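Sharing a structure, written as structure tokens. Questions coming.
A protein chain is absent from this complex, but the other protein chains hold their places.
Chain IDs A and B follow the sequence of writing; residue 1 opens each chain.
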Amino acid sequence: MEKVLMKGNEALAEAAIRAGCKCFFGYPITPQNEIGAYLAKRMPKTGGVFLQAESEIGAINMVYGCAGSGVRCMTSSSSPGISLKTEGISYIAGADLPCVIVNVQRGGPGLGSIQPSQADYWQSTRAIGHGDIRVPVLAPSSVQEMVDMTKKAFSIAEEYLTPVMILADGVLGQMMEPVSFDNFEESDARVSEPPWAASGHGFSRPHNIINSLYLEPIELENVIKERFERYEKIKEKETGAVYEKDAEIVVVAYGSTARVVRSAVDMARENGINAGGFRPLTLFPFPEKQLRDACKNARKVLVVEMSMGQMVDDVKLALECKLPVEFFGRTGGFVPNPEEIFNKITEIKEGL
Amino acid sequence: MQRFILDFDRCKGCELCTTACPKGIVKMQREKLNKEGFITAECINQDECTSCALCAVMCPDCVITINKN
Partner (left out) sequence: MPDFTRPKALIDIPTHYCPGCTHGIIHRLVAEVIDEMGIEGDTIGVCPVGCSVLEYFYFGCDMMQASHGRSPAVATGIKRAHPDKFVFTYQGDGDLAAIGTGETVHAAARGENITIIFVNNTTYGMTGGQMAPTTLPGQITQTTPYGRNIKTEGYPIRICEMLSQLDGVAYAERTSVHDPKSVLATKKAIRKGFEVQKNKQGFSIIEILSTCPTNWGMSPMKAIERLKSDMLPYYPLGIYKEAGI
């Protein structure tokens, strides 16, 4: 297996090309700029399109047009930019179009900071646009996962006809790790035109309409119900988590925070505490069954995030308040260190 | 012969066609409303119609068909 040393953002961009992404539309914002810069260099050489839009709103609507015309495409941004994209994401979801949206999170609210953060969990999983929609959210925790989940994101998008979000953060975007692209095949890059695409009917089929407007209430309700049936299928088939069973204290974290939690849990185990890590690979759908499985013998759960506590809501919902859930978090720019999490685990252990 | 043919039930009675006719033979008739409840255009003298189609050019609803021969 050949490995190359790459920055997370660049690895993700390369993975998109190998996954057959033909068009990228974006707007500069820190800390995801390497994605655009990489694709600006590589896309013209691979027969693809890179276009710097006039705004995030412009970029997401270019994605809407491109996806609606049946061509695999992607945009990326960071927290404030994702806020601007939410209008477009709602229309894309409402028109059942596949595409990939990357959020390399930074601190918020407002202009916040340019440092890593996980404060867009609620936005990604709850409020990624107006209306009755959900968007599958994948949470990589290493540069390799940035690559693998990019491939996965395109395949979920096209199988279930939905925008898919990759929720990374400034740490993952900026860090360098050895990464392999062996997972990709020639066939990943092949794109055949979907039958619903608005790309010119050539007088060979009825005209296609890409739309999210339904003036008849019953039509709108039927469309939404069908979409939620698809979400159920996504829940069944695409939900993922990695975890240890039989721990007394389960520590839940995703993304770059999960890496720190890993070290803290290892430290706890070395000190004779029966702690275990739980890392969701998907944030929507949240791996509820997996969490309950991990918590079978647990007495307490600790959630660690780079925010004031957002995923902690989903943890409590999944556990149906049957276990006490504690939270430890730092806000944008403060990546928690293993010692402080270890101390928190020790404190919990002492209180049991 | 019928040079001016109106899709009676789709006419919205806006009258824009009446100003376009150089012969002044496209008029509104108020005797009979169509199924949408609109008064409609009519050609009061088919023999004088030259099939210039200017009435149809002004029609926002594509309800006028013009035959030449």
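As a working rule, a residue touches a chain if its C-beta (ideal position, glycine included) is under 8 Å from a C-beta of that chain, and two chains touch if they have at least 3 such contacts.
The structure displayed is predicted, hence computed values, not measured ones.
Here one chain is not drawn; of A:87, A:132, A:159 or A:188, the residue touching it is A:87. Residue A:62 is the one among A:19, A:39, A:62 or A:179 that touches the chain missing from this view. When you scan A:13, A:35, A:71 or A:138 for touch with the missing chain, the hit is A:71.
On the side of subunit B, the interface with the absent chain consists of residues 10, 12-16, 19-20, 38, 51, 53-54, 56-62, 64-69, using the contact rule stated above. One chain of the complex is left out; on subunit A, the residues touching it are 22-23, 25, 49, 51, 53-55, 57-59, 61-71, 73, 87-88, 91, 95, 197-204, 207-213.
What we mean here is this: only the chains that are shown with their structure count from here on.
If you average the CA atoms of subunit A and of subunit B, the two centres end up 60 Å from each other.
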